[in-house]
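One protein chain omitted, others in place.
Chain IDs A, B and C follow the sequence of writing; residue 1 opens each chain.
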């Protein structure tokens, strides 16, 4: 009955904050796919749009890059990492990293059995100090795997951001330890929009070798990519993409998605909107926030009972850290209805 | 000048017969993607469309099947085969099979180093006898890889078809030798349309365990799949798809493509049209045909000089077996312009 | 000068307690290799001695087993685990397990990218509760790797032992969670000698599927093996051994080592001797022991300064947990000189 009353008060509409990957495709991107859907074009990335994408990305990053589109973030991360570490290498990452927790061992598969070495850190962020210590722990010569890459998520799995200065410091730590530097940018747009920086400032200028640049969570259909800054790694990425089955024949469609995504700053507009709505939720949640809101993800810890009430009121979201944790993640997507956000904000204020 | 005259005679229009994978997306399939592009839906294949796809495919095949969509035919073949053979297994296939020649070793990658064992045969088809002999050659116990799967293409890389009787015989040969049976159906629609049979008749009724069922070449954007008949293999296929990065988050779009493809027989209409136009080319080519036309691919061997003239006249296609071979492949796609076919047919008649 | 005085007091002789793998080969085992070194014998394990080994091991374990000799414990562990888990599987083990820390990712290599899931526990031992919790943490369906095997070391990397009752409880926990059960028995002899039990009691009777049964540390030259209790796994072990390059052509020599090792209880005599000498060190170390001595390894934590003095006095050993930890491991081998043990015991008493 409590549930019914709540629904009565807030309307029947769902409040779906499960993930930004439940959202549909942005109309601008859909339209772009329609536009390229005309006549024959060369297969396997030899089409005009795929080739233009390299140029557009090079302009975006203010230097020469190679771009390889793939079907998922898991593929982008795994192909990038496998191209950066030998099979006996170790990838240093945060304990909550997507590559560790959500990819069913895809990095291990693509790399031929490399190992992830886990670090801790607030907001799912890692520090140069943590990197240094992890490398030192592993100094057992031939008997232990060899630290070979650092992988960070920007934004992190906790919605936190690395500032440009932090990225520079991590890049230096990686370089000093002889590690390749990879960024999981499934939510790269949210990071760039929030940091209000140039894409190059938090990637290659900080020593990043490879970026998993995703568009799917922020409005595309299935457009993820590996952006290669360290061009020595391009052949490996290209070959691994092919062997992973991610060189699709009709390359114009993922290319068109990315071209539309980047054109006229669409990617940043969509991300900025989601970020701003997340801020509203953050303000409403007040002291029940478990972390400051920096991008489009909001983490609250009002307790298990309160979460139950939120759900009874129609809110949909995932528990974080198990049901008993009393913590939840709320993700705002590019297409989130403003009224939906307001309804949830109203509910959250009661915990603030 | 010769070139100019030909262009004068036949117009400036291109005649692109390079491959059916250069074609755009069929309007019905594009429309279906537009229709599902509304509101939030569960990610990673938990959406309504993905779940309906299992039902629709089960109805199509007249038995329970599991379907796993992937981004490419290479992914479908590799995931299927890796799920059917152990790392020390051998996959028996034709020397010209796509898995041997065109996938940059993807089956070896996905399977952890299985081996392809090559067989010969007219029209890129294999026979029960060839299977039997290949298995016998390998009978060296622990020192040689273990024959573990038979993989055939339907239609083959030479456009040839296996009749239902031939598939039954191959299925029996596979069973007798303890081999799993896989079909590469990148052009399955062309085969079913030409054979005028039920999909089940040339798959599970003949003992097929796994089918790579593709839609991309016949009108989809990027919709390939592994159809699992031997349900014991479903978990392996599902896990390998995930680890390969082919479980995409917005599953509604590949599902929608397949649903539209299969609805009201669209897939067979598109394939039948391409097959029929290929027949016209075959008739025109007459005695310069190197193989009878059975699906949407036409192989001609008019000699290197004649091929040069065809190209000068505006025809685009691939040499087959190297430039010196004097042989070429002409592929007719679902979207091929009839006038284009007529123009090429006119050119071919001079060799007939 | 302090160093010189100590050396004066205790003599110049080294006290090498680095590891039992620095010891030579037991004379009985050397003699056995000499005995079989006569005439031709079939290659690749078809020789008489290799075949007899299966029988001898079956008798030892009081049930049918298959034995596959390999060149190292790393090979035994990796081949066993790869045969027990799919590439998307997870192996649960202690954070200090040899497979995690000392094999440079060999289990990941052999398994095609499976993952190790680490558990904590005193004495490098794991508990059924820890297993249960680790499995529960991983319950994220397709997105996380699938717990597929439990691996424990007997004796552990900290010299601790699992009693028969503990092994039974772990076996039940593994079974309940659907896990295969593997034992790293690089020091299996030390465990059996100390527990004074039948080999079957702490292996297959407790549900163990696969045992890495090593002899090298306890007197052999290079004789390690995978003992297969779950005969369904035998083909995989055999094939993986071959592909790993561990099916050597002159199989009589590793077989002869194992036959001599097991004959007349040599293995238990050698192990019991080492265990007994370790006890003496333990008694001498008294309260500076960091763990009770249960097998042939002794862990002391007298502080960094004290360890320096021990080394100055001629003792050789490894720090444990880094130099700053002030902890050290002393391993007593089958061939350890009693006088050497007495000298070290004398030194240890000062810390007791």
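Criterion: a residue touches a chain if its C-beta (ideal position, glycine included) is under 8 Å from a C-beta of that chain, and two chains touch if they have at least 3 such contacts.
None of these values were measured; they are calculated from a predicted model.
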item	value
Shown chains that the omitted chain touches within the full complex	A, B, C
Contact partner of the left-out chain, one of C:248, C:276 or C:304	C:248
Options B:26, B:42, B:65 or B:114, residue touching the unrepresented chain	B:114
Touching the absent chain when the full complex is considered, from B:15, B:145 or B:174	B:145
Subunit A, residues in touch with the chain not shown (by the definition above)	44, 86-88, 112-113, 142-143, 146, 236, 238-240, 242-243, 247
Interface with the undisplayed chain - residues on subunit B	87-88, 90, 101-105, 108-115, 140, 142-145
Residues from subunit C at the interface with the omitted partner, ascending	14, 16, 18-19, 21-25, 30, 33-34, 36-44, 70-76, 78-79, 103-106, 109, 216-217, 221-222, 239, 242-250, 253-254, 333, 335
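Methods note: only the chains that are shown with their structure count from here on.
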item	value
Topology of the chain contact graph, where touching chains are joined (line, ring, star, complete, other)	complete
Greatest separation from subunit A - chain, by CA centre	C
Chain ID, smallest distance between chain and overall C-alpha centroids	A
Separation of subunit A from subunit C, taking each centre as the mean of its C-alpha atoms, in whole Å	42
Whole-Å separation of chain centres (CA-atom averages), subunit B against subunit C	52
Rounded Å distance between subunit A and subunit B, as computed from the means of their C-alpha atoms	34
Per-residue multi-chain contacts in subunit B, two or more chains	44, 239, 242-243, 247
